[in-house]
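Written out below as structure tokens is the structure these notes cover.
Yeah, one chain of the complex is gone here, protein chain that is, but the others are all in their spots.
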Amino acid sequence: MKTIRHSAALAGAIILAAGLANAETVLSVTIDGNQDTINMMDALTAAYTAANPDVTFEVENRPGGADGDNLVKTRLATGEAGDILQYNSGSLFQALNPVEQLTDLSDIQANVIDSFKPVVTATDGTVRGVPFGSAMGGGIYYNKPIYAELGLSVPKTWAEFMANNEKIKAAGKVAVAQTYGDTWSSQLFVLADFFNVQAAEPSFAADYTANKAKYATSPAAMAGFQYLEDTFKAGYLNEDFGVAKFDDGVRMVATGEAAHYPMLTFALGNIKQNFPDNVNDVGFFAQPGPDAAKNGLTVWMPSALYVPAASENKDAAKAFLAFVASVEGCNIMIEANGATGPFLIRDCALPADVPPSVADMLPYFQTEGMTAPALEFLSPIKGPALEQITVEVGSGIRPAAEAAALYDQDVEKQAKQLGLPNW
Amino acid sequence: MSLRRDANRRRNVGILALLIATVVFILPFIFILFMAVKTKQEAARFLFTWPSEWHIWQNLVDVVQTRNYMLLLAFFNSTIITVGAVTLLVIFGAMVGYVLQRRPTGWNKLIYACVLIGLMVPPAVVPTIWVLQGLGLFKTIHGMILIQVAYGLAFSVLLYRSFIGTIPRALDEAAIIDGAKPLQVFFKVILPLLKPVTVTLIVVQSIAIFNDFTNPLYYLPGKENVTVQLTLFNFQSQFQSQFNLLFMNILLVTIPPLLVFIFFNRQIVAGMTAGGVKG
Partner (left out) sequence: MATRRSPYPYWFVLPAAVVFVTLFLVPTVAGFWFSLTRWDLFEAEFIGWDNYRQFFKEPFLVQGLVNTLIYAVFTSGAKSVLGLLLAVLLTSGIWFQGFLRSVVFFPVLVSTIGVGIAFAALMHPTKGAINLALSWVGIDGPAWLSDPALALYSVALIDIWKGVGLATLIYIAGLAAISPEYYEASRIDGATGWQQFWRVTVPLVRPATVTVVTLSLIGGLRSFDIIWATTRGGPGFASDVLASVIYKQYQAGFYGLSTAGNVILFLLIAIIILPLTWWFNKREVDL
């Protein structure tokens, strides 16, 4: 009896020792719950493990939006953020205190396009993230069949856009779909207008951060709020704009219930998943401003992958991130989701057959000076109450001028909390 | 009043009550049920229609299988936390309520103030995490149980204190004269008489703790620690929400509390028809 037990123990010990010698690294990854994100991460981790069998991944979902911001910050503060973190770039990245909380990734940026680096650079000049997913444009989706039916052409100025809307309304269709049930979507007219704002006032971002420019006193900046008010007043919105959700907006513009839907281009993923037959019916154009000659696209940089400073597997994590930031990684992401926009990796080309809405977006990127990053990538200040204020303006509860002033007040709170000078 | 009129009244009022209750309380549940069995596209339209296709089994399997059967683990974790916390809440709460009511001293004001503070003040998340980390309780199931106890004590003490007032001291005194020690008085004489309150407390607290979302989110992170409400978040937090699976999840998650209530419902009735408290 005893000998058997001893042998068993010995065998167990040998197996254990063998296991330890060939130690597996398990990297814990936290991503948001977006289907696109899940697809890309699953594809990347599978490919990486296939090539490096001793590295496996545990992927966990976190909520998105403001709840997610909260959770990420709490976990970083308590050292519980795992090995790899997926999160926004730009001003939200800055709010994480990257110098102390995130690992320096400057040495794996060889393939990353330069325009991305500023949005993941900490205040000490080091780059702390790699791009994950494609860049997005903020503008207006339109339904091609409706345009063809009514003989409309893509508007180059806001006035043309409103003229189109008038004709669409006369034809008995919803001109502009709004989905204030998802409050974040109400901000598009304001945020996507930024290209036009900086075209009129090139130093707006810097002045704004330094407390010299304000939405209420800058006609170009206030335009976005005015657009919200005007589309509501003209009766161009869908009947249930107050409670409609993002999915509803996508459905309306894809199936031809509505002609326009102001939105970011990641929505293509939703169209593909829920309305695959209508993918070719949807086009995209940048939000037009006052000047037809200066009609460019406001661009949102993709989210990024970071390595928390408290991670115990930094080297393994960095190696994986280098893979993500390579051409091979980029191709895997494209394959996982199809192309929804340009990627920020050098030499990573999109396939030739992209849906019309992507094809409409690419020319902006290909021409010099036809894109501008959204304000949140040029300035750390973004008032948290903006989406509520835009809902108010877009629902006719508050006039645009008052709303702009209110937003300035909101922004002041954040600037003070960030401890910015001049506030 | 004649007996016949009484009986008629009972029948008519009962039927009327049933109709109203059905519309007010049961219809929303039917809505959840319908949403839970539809296809993704049909559910996304949010209409209160009879499902064109009944995908009960398919949706159920999809939900349970998500992220490697996360739901099953979640049920396990949530159950342990709930049972552990509720047990402690009943015992601790009754003990405190008992002393509070029976022994009026200066300390009582302090304890009562703490009860009110416990009810009124919203907990501070990050400092709590630091305390948990310091005690080695962060990200542990037993740590989570103690947190739920700490947050639930105020309500338990309040409930017990209120009702111990209805148990006459004469009973305690009789037991003491018979030579019972304090613990015996408490467990053998008082606690059994508190049955209706205890049952109420068990039902209420176990439901609250089982359905609690925010506390495990902060204090019990990690895949191995997932609780049932977190699985709801898996589906809701996406832009491309899968509402049919979300509602199926709600349905599944409602079953344990429902079972608890069905089981204890009979106890409540039994507790009330047995034992009377003499004036």
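The letters A and B name the chains in turn, as written, and every chain counts its residues from 1.
Definition applied: contacts are C-beta pairs under 8 Å (C-beta built on N, C-alpha and C of every residue); 3 or more make two chains touch, one makes a residue touch a chain.
Note that the coordinates shown come from a computational prediction; the quantities given were computed from them, not determined experimentally.
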Touching the left-out chain: which of A:Tyr180, A:Tyr261, A:Tyr306 or A:Phe377?
A:Tyr180
Of the residues A:Asp124, A:Glu239 or A:Asp277, which one touches the chain left out of the display?
A:Glu239
For chain A, enumerate the residues touching the unshown chain of the complex.
66-67, 69-70, 73-74, 76-77, 95, 97, 100-101, 180-181, 183, 239-240, 242-243, 384-385, 388-389, 391-392, 395, 397-398, 406, 409, 413-414, 416-417, 419
Tell me which stretches of chain B touch the chain missing from the display.
9-11, 13-15, 17-18, 21-22, 24-29, 31-32, 35, 45-48, 88, 92-93, 95-96, 98-99, 102-103, 107, 111, 114, 116-124, 126-128, 130-132, 135, 146-147, 149-151, 153, 155, 157-159, 162-163, 165-166, 168, 172, 176, 182, 185-186, 196-197, 199-200, 203-204, 207, 211, 213, 229, 232-233, 236, 243, 246-247, 250, 253-254, 257-258, 261-262, 265, 268-269, 271-272, 276-279
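We take it that only the chains that are shown with their structure count from here on.
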Taking each chain's centre as its mean C-alpha position, how far apart are chain A and chain B in Å?
39
Residue ranges of chain A in contact with chain B within the complex
32-35, 58, 60-65, 67-68, 71, 74-75, 77-78, 80, 246-247, 251, 266, 269-270, 273-274
Seen from chain B, its contact residues with chain A in the complex are 40-41, 44, 67, 125-126, 129-130, 133, 138-139, 217-218, 221-223, 233-235, 237-241
